[in-house]
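Every protein chain except one is present and positioned as in the full complex.
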Amino acid sequence: MNTITLDVSSRQKTELIDITPEVQQRVAGAGFDNGICMVYVPHTTAAVTINESADPAVARDIIMVLNQIVPWKAGYRHMEGNSPAHVKAGLVGESVHVAVNSGDLQLGTWQGIFFCEFDGPRSRRVRLHLING
Amino acid sequence: MNTITLDVSSRQKTELIDITPEVQQRVAGAGFDNGICMVYVPHTTAAVTINESADPAVARDIIMVLNQIVPWKAGYRHMEGNSPAHVKAGLVGESVHVAVNSGDLQLGTWQGIFFCEFDGPRSRRVRLHLING
Partner (left out) sequence: MNTITLDVSSRQKTELIDITPEVQQRVAGAGFDNGICMVYVPHTTAAVTINESADPAVARDIIMVLNQIVPWKAGYRHMEGNSPAHVKAGLVGESVHVAVNSGDLQLGTWQGIFFCEFDGPRSRRVRLHLING
C-alpha cells in the first residue's frame, strides 16, 4: 500500500481548507489507477470532511454551526484549553475515503475534500493511503 | 474494484431511507464474496449512516435531534437556503463501510444502512465500491 504525506498550513484558529487539487495531483502523480484513496488526519484537534467546494460560504456555515454546537467555554476538564477542538474533531472524523478510477478521484459534482483545522494556526500533515481495489 | 450505482428517490425534505435490502441484493448479484462494501454518497446535502432498522422511530428520533442541533435559520451565508442540509451531511458523513463474508453483509443484529436525505425530495445516487479483502 502506497502512502503519501501532504503538508498543510492553517492560518486561522478554525478553518476549512480545500485540499482536493493537491490530493488529485498526488494520486495521479503516484500512478495510482484504481482503488480507494483514504485521506487520514493524524491529529486530534483537526479532521477531514467532504462537502461543497463551489461556494466557500458553505465551509463558513459549517464552522459557524460547529462553534454553536461545541461552546468555547463549558467547564472542560482538559487543561490545555483546546477541548472544543478535540470534540469537533470527534464529530467530523479523522478520515474520508474516495474511489479512484483511471487516476481520477470519483467525487460527486459539487464535492471537495476539506482539511478541518480546529486549533490553528499550525503546520499539519495529511496522509493519503492508496488501497488497491 | 467493482462499482455499482443505486438510484434512490426521496419523498420528503428530511428523510432516512433504509437501503439495506437493495445493498445486500446488489452485493450478492455482483458475485462479491469477501471484502468490504463501501457505500458512498456523491452528494453534499445527503449522507449515509448505520443505525437501528427494526424500529422506524429511531430514524425519526435521529432526524428530530439533527433538526434541533442544526437550526433551519441561523444567519447562514450560503445563498441557496440549504446550508442546514450541508452541515447535517458533514456531521453524519458521506460513507459507511461494511464487511462482506460469503456474499453477506456483516451487519450487527439491529443494524441497517440508511440513506439520509437532508434537502429533498430528489432523485439521488448511491455508489457501492466492492473492495477485495
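Remarks
As written, the chains take the letters A and B, and residue 1 is the first residue of each chain.
One rule holds in what follows: a contact is a pair of C-beta atoms (placed from the backbone, for glycine too) under 8 Å apart; a residue touches a chain by one contact, two chains touch by 3 or more.
Predicted, not measured: the structure shown is a model, and the values here were computed from it.
When you scan A:29, A:56 or A:90 for touch with the missing chain, the hit is A:90.
Within the full complex, the residue among B:8, B:27, B:46 or B:96 touching the omitted chain is B:96.
Along chain A, the points of touch with the absent chain fall at residues 1-3, 38, 40-44, 69-70, 74-80, 83, 86-87, 89-91, 93-95, 97, 127, 129, 131-132. Touch with the hidden chain on the side of chain B covers residues 34-36, 49-52, 55, 57-58, 60-62, 64-65, 68-69, 91-93, 96-99, 101, 106-111, 131-133.
Criterion: only the chains that are shown with their structure count from here on.
Centroids of chain A and chain B (each the mean of its C-alpha atoms) stand 20 Å apart.
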